[in-house]
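Every protein chain of the complex appears in place save one, which is left out.
Take a look at subunit A:
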Amino acid sequence: MPDTSAAAPRALVVLSGACKRYDKRNVLENVNLAVREGELTAIVGSNGSGKSTLLRLLAGIAALSSGERRLAESPEPIRIGYAPDRLPKLRFSAREYLRYMAAIAGLPEEKAEIAIDRYLTRLGLAHTGPLQMRHFSKGMLQKANLIQAVLAEPRLLLLDEPFSGLDESTREEMTGLLRELAAGGTTIVVASHDREWVDRLADRCVAIENGRIGSDETYPRARRRVREVTARMPGIREADAAPRSEGVVDCRTEGDVVRYRVEAERSDALLKELLEAGASILEVTEERTEAKP
């Protein structure tokens, strides 16, 4: 059942009866959506379904043709971070650009510098130095895009297709960052047609179909903890890497490296089995939750 509870408690931003028309075409019709504080909401739908428009309405940068947008009452203005589906190729270096965005957002200079250093290093852009963003690859631009959105520690983070066209390692880096932000309490809304991402991270999935909310599914809060086990297994073939122990949610191979996602309480059994099979364990990390109940 679609969740149309526009007046749900703890809603940070609410759209009620929201309609958006462009050139006499209804892009969104009668959308009722309450973005609840602390949740990581995925907006899914096919290309042109109205996901990006919905994000812009939530951000307050698109005007409603009819309906209403309400922000929660708060002693301080609710800071919003927004990342469009792609940044243009700008004539700024990443650091310059982020400094400007931080300053415009009102971040104190010293705090901004610390945050910029941290994120540039974390997402592997620290080496770009004076290179202007017009020379960046798509992945690099997406990283800069995500950094500008999170830099000022927004309470509501709106991301439009942040994983589109990225290679696996960049996706992992960005997923890790989002997971941390969500764990830290940031309310996140991501428009994406990447179901894998939705399954791995989202607390809630809102599907847009023909400009309307087709489904609105909230996953149970008490979900399984999941660990990611990365192991090197020389000579392994993809077919051999299929789930071994019970509790393995999925696995992916990259060369001779295999990444298993496994229910936390069953991870020891998997580790034992891998070691016995002659694998080297490279990393074991804790995921926040497993999306599917």
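Methods note: a contact is a pair of C-beta atoms (placed from the backbone, for glycine too) under 8 Å apart; a residue touches a chain by one contact, two chains touch by 3 or more; residues count from 1.
As a working rule, contacts and distances are computed from a predicted model.
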| item | value |
| --- | --- |
| Chain excluded from display, named as in UniProt, from "ABC-2 type transport system permease protein", "FAD-dependent oxidoreductase", "Fe-S cluster assembly protein SufB" or "1,2-phenylacetyl-CoA epoxidase subunit A" | "ABC-2 type transport system permease protein" |
| Sole contact to the chain not displayed, among A:Leu12, A:Leu54 or A:Met101 | A:Met101 |
| Option from A:Ala94, A:Ala152, A:Leu166 or A:Leu271 whose C-beta touches the chain left out | A:Ala152 |
| Absent-chain interface as seen on subunit A, which is shown | 56, 59-63, 77, 80-88, 90-92, 100-101, 103-105, 148-149, 152 |
